[in-house]
Structures are given as structure tokens and as C-alpha cells.
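Note that one protein chain is taken out, while the other chains of the complex remain in position.
We just call them A, B, C and D in the order they show up, numbering each chain from 1.
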Amino acid sequence: MNPIFALAQADWLSLLPELVLTGVASVILLLEAFTPRLRPAFNGLALAGVVAASVILAQQPMGLFFHGLIESTALTGAFSQIILLATAIGLLSAQGYLKRERLLFGEYPALLLWCSTGLLLLIRGVELVTIFVALELLSVALYGLAAFHRRESVSSEAAIKYFLMGALVSSFVLYGAALVYGETGSTTITGISAALAAGTGSPGLIFLGFLLLVCGFGFKLGLVPFHAWAPDVYQGAPSPFVAFLSVAPKAASAVVLARLVILVASAPTAGDWTKLVSVLAIASMLVGNLFALAQRDIKRMLAYSGIAHMGYLLIPLASPGESSWRPMLVYLVSYTLMNGGAFVLVSMLYAKPGEQHAIANLSGWAFRFPVAAACMAVCMLSLGGIPPTAGFVAKYLVFAHAIQNGNLALALVGIFASLIGVVFYLRVIYMLYMRDEISSPGGLKLDLSGQLAAVLAAVGTVVLGAFPGPFLAWLEAALATL
Amino acid sequence: MLLTVFFLLAIAAVGSAIVVVLHRNPVVSTMSLVVTLVATAGLFIMLGSPFLAALQILLYTGAILVLFLFVIMLLNVQRERTTATRLSGMLVGAGICAVVFAGVLVRLFWAAYADTAVKPLEADSVSLVVIARELFSTYILPFEMIGLLLLVAVVAASWVAQRAEPGESAGTPDSMAEPANSPDPAAPARQEGRR
Amino acid sequence: MMNELLDLLLGDTITRFVFFPSFAAFPLLFLGRASARTVKLYALFVALVEFALIALFTASHWGGGTMVARDATLTWLDFGSLRVLYEVGVDGISLPLVLLTGLLLPLVILGSWRGITKHWTGFAASMLFLTTGMLGALVALDLLVFYVFWEVMLIPMYVIIGIWGGDRRVYAAVKFFLFTMAGSLLMLLGILWMAWTYGKLTGVWSFRYEDLLQLQFPLDQQLWLFAAFALAFAIKVPMFPFHTWLPDAHVEAPTGGSVILAGVLLKLGTYGFLRFAIPFFPQAATQLAPWVVGLALVGVIYGALVAWAQTDMKKLVAYSSIAHLGFVMLGLFAFNEIAWQGALLQMVNHGLSTGALFLLVGMLYDRRHTKKFEDFGGLAKTIPWFALMLVFATLASVGLPALNGFVGEFMILIGAWQGGLRWATGIATFGVVLAAVYLLKMLQETIWGPIRKDENRSLKDLSLREVATLLPLCILMLWIGVAPGRFLEPSRPALTSVLATYRAQMSAGPPEAVTLSRAIMTAAPAPTFVAGSPAAGSGSSR
Amino acid sequence: MSALDYLWLIPALPFLGAAVNGLLVRNRHKSLATAIGVGAPGLSLLVALACLVEFIARPGHTPYEQLLYPWTAGALKIDIAFLLDPLSAVMLFVVTFVGFLIHVYSVGYMAHEEGYRRYFSYLNLFMGAMLLLILGDNYLVMFVGWEGVGLCSYLLIGFYFDQDFPPQAGRKAFIVNRIGDFAFLVGLFAIFSQFGTLNFKGVNSAILADVGALEAPFALGLSLASFIALFLFIGAMGKSAQIPLYVWLPDAMAGPTPVSALIHAATMVTAGVYMVVRTNLIYQLAPSIMLFVAIVGAATAIFAATIGIAQNDIKKVLAYSTVSQLGYMFLAAGVGAYVAAIFHLATHAFFKALLFLGSGSVIHAMGGEQDMRKMGGLRKHLPWTYRTFLVGTLAISGVPLLAGFFSKDAILGSAFEKSPVLWIIGLATAALTACYMLRVVFLTFFGKFRGTHEQEHHLHESPGVMVVPLVILAAGAAFAGYAGKIPFTHFDWLGGFLSSVIVAIPGHEAHAAHHGIGLEAMLVGASIAAATAGLGLAWWLWGRNLGTYSDAMLARRAPGLYRLVENKYFVDEIYDRFVVRPLRSLARFCWKVIDSVFIDGGLHVLAFITELAGDLGRFSTTGNVRQYALYFFAGVLVLFWWMIL
Partner (left out) sequence: MTIPIVWYLVLAAVLFCIGTFGALTRRSGIAIFLSIELMLNAANLTLVAYSRIHGNSAGQMFVFFALAVAAAEAAVGLGLFISIYRLRHTIDINRLNRLRW
């Protein structure tokens, strides 16, 4: 019999969300080809697809699928929801931008959806080949999206940089994967951990292999010293896409990173992973906040702040274990809301694409665009980790985890870094609220969908920060199945 | 006999690789990359996977590198003034890193596999059949993903490489209805993607 | 969960008056287009309601007892092993400060009537949120919730200074924010550490005040933790080396901001010492007391001297706060009942008198748009009522007997002397002289003497609104000064029990390793609030 | 149902009057203001008289305590309570009586001031505070009154606030007083921490219960008693203008003259003496401090007297004379003659108030002129003023059979017992006093008028409302002396009356002041001689050649000395140079250097460094991808190296 039919119904069912996304994307592309009149509706259609996907995702069967290549658990479900949230933000904020830039074509939503398909698969993948292919899938889509503003040379430049770095890194990843496979004889996580437990292979090579993999995904996260691409790409790429780029790939990569670190750290092998992760985290927190302090361009500033936040995100991994998931998950949720929201606002408030997004341009706009300004303020405070915002809850959980596992030093560094951080987050607020206008917004109009996204993000941030109880309880219940 | 073949291939691979990296003229680099790839294909055969060797030659040399040449011609990239650039610190840094990394790898490999002997190849140790079966059973998912990946790649590539449409630069998006403007290459790719 | 929340908000509870202002702030979003007058009136209305709520609550709980009321506890956050309870309660220590906050809010709205000229909705909203923050910090019985409220206070204050402030407002606002943040972040670590320690001993983390109160740390840990807490509070107070944010903040802040800042925010620092730092780490507190007292004295003398050197009315008052709060710190670290009573009373007193002074400065600023001495002089001739009020408030601040300032200072000093800090008391007492020096200088420069500037000849005297703003403060100053007994009663049981525990723990000495000390708790009447079902707690509040 | 139950009304009424006048009455309702302003102290005088009558009728003058309400709750137990015992009775009489007269006088004197209403509300406030001070049952209430009167003196000195000098003088007075109050407070702390109470009776009984405790060494190398006594006395120095804290009193003359009469002559300044007498028990246990008190008193007396000679401002003369007389009282207290101190306090209240009011009447007539060099020959224009003033002068000079004679005599007598040196100083002071007072009389009332013409034209006797009080006070100045010890007799009503207050401690009895007739005669003779000498000197210098003003001659004789004296020994300047200015520069240093440079500067540097680090660091993002790649590659290697090797 043909082995292709050896696949059970369940396998395809478990793949349903990804299939929905891909399908919708393909449909949009077809519509693009044949009924361009519908272009204004494409993003909406894509959004519907995302919603559908997330609904389906909510009642996914748990377990391993496709011969143990992908799994679906409560965790992957939760992270996948983050991806979908980010995708939604990316779509909502795009509408106005694309219209303004006359880029309202089907390719944007299509690529975005495909990208999130890849992200979902990356999250769920528990086998190196799958992970690698998923990584490439989403990367290729990202390259395309980064260059989406094809009349804007900085957009293409950003894409080129991102692409070259990405290609280089993916070859490193491949080599790392090769080493891991070679030393353990298996490409599945389970197989690898079994081999590691058995102690096969040369520890040096194993460590190197994992190191290459970790660094590869660290690159996607933008950890120092693999971070340098982030500011350039963020600055050059279209803002709504950055709202997605600065969030979704990080969530997925964080999952893989966590998988790998937890996997290898639990095994008897060379290398001090606590030390390694701590070094990465500390470097990211300090460098990110310090460099952001010096930025006058809001997108670069947010890029560096994102780097810093990835440092915070890494803190729970300094003592890898199942307990690391929870804080990371919450941190990513809040990060998605606040950072996504911030970039949505940037894409709305900076009408002119190009190199410069000077923070000073916002001076005194708070009373011109009260809603947007308020949302921006909330996002900034949340990024600064000031209660009652989601940012604080997340930081609280992270620091608590650090203290629980005796990484006091990490917590201290984190705290001082965030003190630096407060300065430039507040700078945005005082530009908005406490300065007189220096540049009039001209005929700048804030599109509805973008504002919707911003308000949703801001409200989510505050609700999650002020009344985290219900959400976290729900999350706890969901994760209880772990 | 085998030994000499191996060494020939290895020397060819490394030598041409060095040319790839050092030669100023991208065309030459590309051609010498072809050599490397072919040599590697030979090594694949020696390692008992003729299928991959074939694939390597077809896909890489046949498709990808041709694409490269095509683009190079298209952009008629001049030969770089020098590979050693203004910031020669780069050069040194890269050199040191590369050498160190190579050293590390070689040392580790040597330590691990200096005296690993593999049992000689049987007839169907890793035969095409096995690969095919694997591909359509265990690895069906990545296989599908590759399809999607290629589709995405084509769409992305066509979007970025295409000239800006008239509607983009002037007029409202709605003003441009004719499908001719929309990126076409997606269609065949879609076939491939869905299979 | 949700209906519990509703019950808390609607029932006669602490939560109600804590959150009422911020809920009442939401309609302001839709008043954006309304006239400033409407907004002002609405804000005033809300403030008065808030005051009424607090007044009713206070009236029904003035009786005293270690714990006068607490609310049902909700789970604020429960994730993994970390659970944080929303738990609030009021005891004799927080009650006076709560009342003070409630009193100041309407006065601040009234006082800003003319001073705030733009974005009234924003101003009112900030004030209301700020109120929630302050009240929350005062009543929180869960340390993380306390921390949240503590930080929540920063944002509105930052905004108030930054938007409605003077020329260097942004500098001042950021300085204020960073100083406070720098301190409180370390406190957060300390809190986490304590909660974790509790978790280590009992298996589950807890941030509950009572739970953490059971912890007994060895001396070295105590010192570290105390330092972490003390830094946060000392910056807020502010104590000597950390005080430089205060003058800037005060000078730049609008009148209302200054009043709240001086009236309540600073008190949260001293309150923190009394509520957390000292009971949590008695041995460390005692060991470091000489340093704290030393700094307090430096604050008293130094603040007075610098105030004397000022040429700006508001800055003078700002520095005077540093001196006054030096007294409070001295009282707190004398560790005896009289001094603590005095310190607590002095917190309120300072809120009243300095609040009044800031209001007066603001009123003058509304008229002349300057705060510099050289622009004034001889005002008593043109605006006698203003002069009268200014003299009154100043004398209260100087610590003239039969006015409130004296009572607090006297009790603090006499208590400190009894607590064995004779030299410190002597020095601090000399601070009283200096207080006269710089505050009378202010009178001299502003209201006495011949009129030097013609602008001052045609000034309007206090309007009815302004008198209404000041009168409650003046009445209270006199009342507390003449018959303070009534105001000392409610805090007494709480203070004595805290003191009792402190003494018991001191006599027991620090443990070798961290322990949960039920023994001591039973030995001495615990400062913990009446145990028992929340229902009982909220029942007692009816 | 006895009058004593209404004791609390005595301070309450003036307070009420002050409040009503100050807050409710309008400036234009002058008569209403008068009614309240004079009525309140009048009523309290009546109540006081009633209480006094009833109190004196009490068998053994047992103290009467009246508890109003407990002041504080908690460990610090202090009551707001009043005490009427012989000592406070005497003070009560003096204060209410003289105070009321001065109120009446003020009606005339202030008639044309615009701050009329304000004036009376201040004055009532003062009365209230003063009465609180003397009626207080414990040190706290006393202190409340103590600072209250300080406040009123601040307000009243600065009454003419729209001029430059008066408010400053007021501030000076307040601050100098505060320095004293600081010591007073410290004394109170010591008392409380020792006895756990501030109640007079409680403290006294505690002392008597355990005398040893007070003689135990306490701090600063002093015994507890000495410590308390010293600090309380420093407080008294401030209030009663003793060296070195007297500097505020002369400046205080910037206030209206009746104020000077009431506050800076009759009542407030004597509070220090009252307080020392009130705590005599502790002083008796601190002989060294007693001596110190006596020395300070004597020094102040002679010192101020010398200054008095060279002043030309009539009020300044009286001010220094007050200082010197206060010195007298402390001398008395210092030598243990508490009764004599109170005695002199009472008589002084009369004649010094009289003198001030008289000078006020003169100034009134001169249209505000206070410089005696512009006066002269006022005898015929102001007959009543002249007569009463003369009585006052003779009384203060110690002319026999007038009040001053008896009280001074009593003081000198006890001083002699203690040490002849103090006695000599006392005598010299007496002589000087007589001298400069008579000088005032000569310069003011005799000779021919030296003022301008329209001044001369407007010269007129003051209205009855001012003259009547003068007359009454003159009577008091003349006959108040007969209440106390009369030489050569054993009559000493006051001594007997106060005997219950001055408690003798077992083992510490000062040997009874009983000396032979001869010695007494010598003493009396000496004091009479001193008085006559002083008067004679005055006559020789200023009386002989009337009309020609002869200070110039003095100045020619001893220029240095004269300038020194005329400028009050440059004490103010010295204070300014060595206390005020250094402090001020220290303050500026704290502000400009420590605050701005050290603390803020340090923080700014920190912030700058951080900014700089970021600003330099960001250039590592050169925009060249290959460098980013190198970062990546190098990063990998470094991490590997670090973790493995």
C-alpha cells in the first residue's frame, strides 16, 4: 500500500490552522490575480482567516503528529495564539499604511499569512528537519515582506541586510543541526534527548552543534551579539510589517530556543548553559537599553528596546526547566501587546516612510491625537515595566523566577537596565505631552483599523496589568495539561 | 584507487572553493563554485548516496548557479576593486575567526572520529527506494512545506524583483484593474505547491 | 471573582473609596470637548464625594483598635507558585493619612481652579488616579499590591509636573520619576526575596503583610533587605543625600501637584518605614538607627539652612519639608511610643501646614506669576487676608505652641529624648530655632515692609473660593494644636502593638537562620490585623 | 459656686476678644473695637480680682488647680490645667491690673492709628498668652504662654509693618527668644524624662521625694539639677533680655509705646524671673547655677545701666533701664532672694510701666518725636505727665519711701549676704539708674524747648484716658513698696504670702536672712547714698546748666568710652559679624555647592556617562552587514571558547 495513506485523519486535522492560513493566503493571491477590485478587502479576509485559525487552534487535539515531527500541546497552542495575535496586529496596522503608500496588493496579506504558517510550524516542530524548513519558510516570507515597499530603497536595503544575515545564519543552523544529528544519530527531539541521556557522541561537538543552533535562533531573537541587524531592518522595513516582525518571529524562535536549551541542559553534556544564557541575557539587557538611550529615531529606539526585552525574556532560561515556560509565555504575551501596539502607532503617526522617524516629530501631538497618544503612552510605560501594565506583570514573573532559582545577579542587572530603559520610554511620553509642536502633522489622518489595533493593544496591556488574575488563571488552567 | 579519487575531489573542492572566495570576478567565482559542487557530488557518490549527487548537480549547478550567472549578467556586476576592503580589520578578523573555527572543528572531529571505521557499503544501504519511501511517509510534512516554501519564494521574489506598477506610483490602487499587472509567475508555482 | 469585586466596589468598604476616584475619572474621557468649567465642577464634585466616602469611613472607624477595617481578599494574580492577593485594610497608622488624603483632594482641585489653565480633563484625571494610587499604597496589606500602587503614583505625578509645571518641568519630572524608581526597584527585589523566603519555608510564596511579618531573618540578610526598603523610602521622604529631586519637583510642579506631593507622597516614605521597614527588620533597623538618625538630623539642620538661603518662596517651603520630615524620621527611629505618636501626628501636621503654604504660594503666583521674594514685600498692606493666612500657616509650620506643628515636634523630641537620643534631640531642637529663622524670613520678604513693586499695589485679596480652600486647613491646624488628644487616640493601639512586637523581637534577638516566628507573635500582641474571616472585617466596617 | 471656678475665663476672655476683634470686627467700627479690646481685659481683671479675693481668703493660701482637659492621649500625659497659688496670684494681679490700665491708655494713644483694631486684637492676644503663662499648672502650658507672648511681641513690635525697621526688629526679637526657648525645651525634656511629668506639683514632690537623684551627675559634667536649671535659665535669658541675649529688647522699642510699657517693661520680660522663681526648688539644688544667675544678673544690670546713660532716644533709655532692672531681679533670684525678686518685679512693673506710658505721653505730644535732644521744658506743657513721670523716676531711683526703694533694698540686702562684690555692683547700678533717669527728666521736662516750632505749637497735655492710668500707676509706684519687706521692721506681707512657694529643702536651708540692726542701717544708708549720688551726678551734669545740652561735654572728656557706650558696646555688630554672617554663608554653601555641585552634579555626571556609553556604543552598528556577520561569527566562537575552555 502507498505509505502516503499511512497518515491518519488526525494528522491533517492537527494541521488545520496552518492549512487554513495557507489556504486563505492562496485564495487572496488568486483574487489578486483575477479580481483586483477586491484589494481593499484582502487584509480583512486575511484577518478572518487568522481569527478562524485561532478558533480552530483553540480546540486542537494534543499529541505528536506526522510521525512525531510536530507536536501540539497546550504550550504550543498558547504560543501559536501569540503568533496569530501578532499577525492580526500586522494586518490591522497595514491597511492604512498600504493604502497611503499605494501598496494595497494581495501579496502583503498572503506573505504575512504564509509567514505565520511557518511560525506555527516552527513552534510545533519537534524534529530538526521540520524546524529547519519551517525556519526557512518564515524567513523567506519575511525577506519578501521586509522589501515590500519596493519603491523605497531603504526598504530593500533592510531586506538585503536581513536576507544576507539570515542566509548566513541559516547555514550555521544547518551545520549545527548536522552536528547534532551526527553526534546523536537522530533528528527528533525525543531521539536526541535519549541519545544525550545515553551519553553517545563527543560532548564538544554536541555542545558546538547546540551552540550553533542556539545562536541561530538567538539571531532571530536579536540577542546581543547577534542583534546588529535588528535596528537597521526595523528602521528600513515598512512599519506595520515591523509590528509583526518585532514580535511574531521572536515568539516562535524563543520557543525553539527554549526547547533546545531545556533539552540540552537537562542532559549530561559539556558546557555551562546557565552561564551562557545569563551572559546573553545580561549583554542583551545592557546593550539594548544603553544603545536605545542614545537613539533619536523611534524605530531604532524600539528595535534596541526589543533587544533588551529579549534579554529579559531569556532570564527564566538561565535555569532551564519546565518552570521556565510560564514566565516566558506571559512575557511574550505582554511584549506582543505593548511592542506591537507601539509599532502600530509608529506606522500611523509617521506618514512618510524613509530613514527618519525622529521622536521629536511627535512633540505636542498628544492633544491633536489624544487616543493615539494615550495608547502610545501606555505602551511605553508597559515597555518600561511600570505598573499597572502588562509589562510589569511580565517583569515581575521573570524576576520572581530568577530569584526563585537564585539568579539574583541577573535580577539586579535586569533592574538597573530597566532603570535606564525608563529614561527613553519616558522621553517619548514627554515629547508627546510636554513639548510644544515643532512639526505639524499636516493632513495626517489616523486610519480606523490601525487605531483599533492600537486601542486593543493598549487596553489589553492595561487590563493584563491591572487585573492579571483572570487571564493568568485561564492560562494556568490551560497549561495544567502539561 | 579510491584514495586518489577522494584526494582529487577534495583538492578540487577546496581549491575551487578558495577561488570562489577570493576571485574578484563574480562570474569566475560562480564557475568555480560549480566545480566545488560537482566535486562534492562526487564525494556524495563515494559516500553512497548517488541520488543526492544527482540532485546536487541538477538543482545546484543546473538551476541555482545558472540563476546566479543570469543575475550577474543582468546587473553586469563589475569585478570588485578588491576583496580586501577599506576596513581591512574585517579581513583579519574574518581570517582569524575562520582559522580558529576550522581548528576547533578539525580538532574535535579528529578527536572523535580519528579511528572510526564504517562498514563497507552494501547494495541497498541507502537506496533510492528508501529515500522515496521516507520522503512520502515520515517526511511528508516537510515535503509539503518545501512546496509551500517554493511558492512563497516565487511570490516574494516576483514581488520584489518586479518594477513598481503604474498604480503604485500614481493613482489610487483601485484604478488598476487589468490582471496583466498582477504578478503572474505565482500560478505555476502554485501548481507545484499543491501537487 | 467578578461579583466579589462588585461587592467590594459597591459595599461600604475600603476598596470603594480607593477606586472610586479612578472610576469617576473615566467620564472625563467624554468631557474632552466640554468647557473647562464643567470639568472643574465635575472634578470638584467627585473630590467632595470621595472626601465624603472617606470621612464616613473614618468616622465609623475612628474608635481604634489594632485593625479598624479590612476588605475581603481577592486573588490578584495566581500563577505557578506565585500568588498575590489583593488585600487591603486600614489601621490606626494609615487611618489619619487616609483622611488627610481625602481632605486634600478637594482642596487641591479648588486650589488649582485658576492655576491650571489648559487640559483640565487631563489634570483632573491625573489627580484622581493619583488619589487612587496614594490611598491604595496606604491601605495595601499585600506587599506586591503595595508596590503596584506605589509605582502607580509615579505616573500621574510625572504627568502633572511635566505638563502643567514651570519652565524646567521636564527635568524636574524625569528627575522625580527616576529617583523614586531607582529606589523602589530595589525594594521590589527585596519584596520578591522575602516572598520567596516565605515560600521556601512554607512551600508557597506569599506577599501578605501578616505572613511576611512572621519571617525572622538573620542579621546580615536583615541589613541587606532593610537597606533595600530604606532606600526606597528614604528617597521618598526624602532624607539628606537623596533629597535633591524634591526642590525641583516642588518648584516646577503646579500648586496642586506640590500640595499633594508634600501632603501625601512624602508621607508614604515615612509611612513605609513605620509600616514595613521597621517591623520587618527590627534588629537591622536598630543597628542602623544611628545612621538614619544622623541623616535625619542633617536633614533638619541642612534643610533649614538651605531653605534660609533661598530666594524663591516655593523653594523655601520645599526645603522646609526636608527639615520637617527630618523630625519625623528622628521620631520613628527613637522607637518609643511618644515619639511614634508624635511622628505620625507630624506627618499629618506637615501635610496640613505645608499644604496650606503651597496653596498660598500658588494663590500669590496666580496673581503675580512669580515666586521670587524680590517681587514682593508689603503685601500685608494690600491683601491683608492673604497675609493673615500666610502668617497663620507659617507659624503652624514654625511649630508655635497651640498650633499643630508644635504638638508633633514636641512629642517627637520628648520621645526621642526619652529614647536616649539626647544629643540628637538637642540638635533637632535647635532646628526649631532655624525654622523660625527661615520662615520668618519668608514673611519678612513677602508681606512685611514697604511695598517695593507697584504691581503689588493693585492686588486682589483672597476670593471666597480661596478662603474656602484654606479655612479647613487652618481650622484643623488650630484644633490639633489646642486639643491633639482626639487625633492621637486612633493610632495608639496600632502603634503600641507594633512597638510591643518590636520590643519582643529585639529581646529575642536575631535568629541564626531564617525562621517563621510564631512564638514571638504569640508572646507579644502581634501588630497583625485582627485575624478572622474577611466577612468579619468588612462587617466591622459597617 | 466660687469665683475660682471661672479661673479659666481670665485667659479665655482676652483670647476671645482677640479673635473677635481680629476676624469679625471691621476697621471702621472703631468704637466696637474699643469696647471689645478694652472690655475683654477689663472683664478678666474683674474675674481675676474676684478670684484673688477668694484665694487670699483661703486658709493657708492652698493652691487651687483647675483641670480643663487632657492635652494628649498616650504615654505622654499632660493636662491643660490652671493653677492659682500665691506666686501666680501676685503675677495675676500685676498683669491684669497693669495690663488693663495700659489697654485704657492705648485707647487714647492709638486713637489715630489706622491699625487700631488690629492693635487691640494683638494686645488682647498678648494678655491671654501672658495669663496662660502665669496661670499654667505645668511647664507645658507655661511654655505655650511663653511662646505665645513671644509671638505677640513679634507682631506688636512689627506693628508698623509697612516700615522697614519694625518688622525686622520683631523678627530679631522672635528669633532671639527662640534661642532661649530652645534651651527651655531641652530643660523640659530633661524634667520630663526624669520625673515623667511636667506638672509643677508633681515635679516638686518628686524632687523632695528623692533629692539625691537630682544631684547625680547627668550631662555636660553637670548634675541633673544644674543641667535643668542652666537650660531653663538660658530660656529665661532670652525672654528677660539678659546678657548675651538682651539685644532684641532695645530694638523692640520700634513698637508702639504702650506695647513697650506692657510687654517690654511690665509683664512679658519678667516671665523669665517668674519661671526661675517657679522652679526655685531645682535652683536651690544647683548652687553653681545660682551663682551663675546672680553674676549674669549683676553684669546685665551694670552693663545696661552704663549704656542707658548715653542714649538720646527716650525709649531706648527706658529699654536699657528695663534690661538693667531685670538684671537686678535675676541678681535677687541668683542670691536666693526669690521673694525680693518677685517684689522688685511687681514694683518695677508699676514704675516702669508708668515711665513708659509717661514717655509715650511725651512722644504723643511731640508728634512722634523720641529724641530727647529735641525736647526740653515740657514741664509746663504736660504738667500731669511731668508729675507722674517724676514719681516714677524717683521710685526707680530708690528714693526712700517709694516702691523702688523697698524692693531694691531687699535685693541689695540679700546680695550683701551672698557676696559684697555683687552688692557693690548692685549699688553702682542703683546710682547709675538714678543718674540716667534724672537725666531723662532734665532733658525732657526742664530747660527750654529744643524742638521745631510747629511741634512747640502742638504741645498739649494728653487726654484724660491717658492721664488717668498714669495717675493710678503713679500711685502704685509710690505705694506698692509697702506690700513687701520694710526695713527695720519685721513686716513682710509678700514674704509671708509667698512663703509656701519657696520651699526649703531639708539640708539645703539658706540660713535665714536675719541680721542686726546696725548692719541693716548700713545697708539702707548705702543704698540711699547711692541713690543720692546718682541723682546728684545727674544734677551736676545736666541739671546745673539747664537748657544747654551737655552730652557733648561728656563726649569730649572721654571720647572712646562715650562712643563705645553710645554704640552699646557694638554688641549687635559683633553678633552680625561672628554669628549671622558665617551662618548665612554656610547656608549658601550648602545650597550652591553641596546641593547643586556635589549631589546634583554627581548625578548629572552619572547620567552623562550613561548617555555617552550608549551614544558611542551605537556606532558599533555601522550599517555594514559583513560586520554584523563578523559579530555573529565572533560571538559564536567567543561563547564556545568561554564555555568549553
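Note that in this section a contact is a pair of C-beta atoms (placed from the backbone, for glycine too) under 8 Å apart; a residue touches a chain by one contact, two chains touch by 3 or more.
What you see is a predicted model; the values in this text were computed from it and never measured.
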Neighbouring displayed chains - absent chain, whole complex | A, B, D
Out of A:Ala78, A:Leu128, A:Val242 or A:Leu426, point to the residue that touches the absent chain in the complete complex.
-> A:Leu128
Absent-chain interface as seen on chain D, which is shown = 618-619, 621-626, 629-630, 633
Interface with the undisplayed chain - residues on chain B = 2-3, 6, 10, 13-14, 17-18, 20-22, 26, 29-30, 33, 36-37, 40, 43-44, 46-49, 51-52, 55-56, 59-60, 63-64, 67-68, 71-72, 74-75, 77, 80-81, 83-86, 90-91, 93-95, 97-99, 101-102, 105-106, 109-110, 112-114, 116-120, 125-126, 130-131, 134-135, 138-139, 142, 146, 149-150, 152-154, 156-161, 163
Given the full complex, what residues of chain A touch the hidden partner chain?
-> 128-129, 132-133, 136, 140, 143-144, 147, 150-151, 153-154, 156-161, 163-164, 167-168, 170-172, 174-175, 177-179, 181-182, 185-187, 231-233, 235-236, 300, 355
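Note that in this section only the chains that are shown with their structure count from here on.
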Count the touching C-beta pairs: is B-D or A-B ahead?
-> A-B
For chain A paired with chain B, centre-to-centre distance based on mean C-alpha positions, whole Å | 28
Chain centres from averaged Cα atoms put chain B and chain C apart, in whole Å, by 69
Could you give the separation in Å between the centres of chain A and chain D, each centre being the mean of its C-alpha atoms?
-> 79
Could you check chain B for residues that touch two or more other chains and list them?
-> 104
In the complex with chain A, residue positions of chain D that touch it = 610-611, 613-615, 617-618, 620-621, 623, 625, 627-629, 631-632, 634-636, 639-640, 642-644
Using the touch rule from the top, collect the residues of chain C that touch chain D in their complex.
-> 241, 244, 247, 302, 305-306, 308-310, 336-338, 341, 378, 380-381, 395, 400-402, 406-407, 410-411, 413-415, 417-418, 422, 425-426, 429-430, 432-433, 436-437, 440-441, 443-444, 447-451, 483-486, 488-489, 492
Contacts from chain D onto chain C in the complex sit at residues 69-76, 80, 140, 143-144, 146-148, 151, 154, 158, 161-164, 167-168, 171, 174-175, 178-179, 181-182, 185-186, 188-190, 192-193, 219, 583-584, 586-588, 590-592, 594-595, 599-600, 603
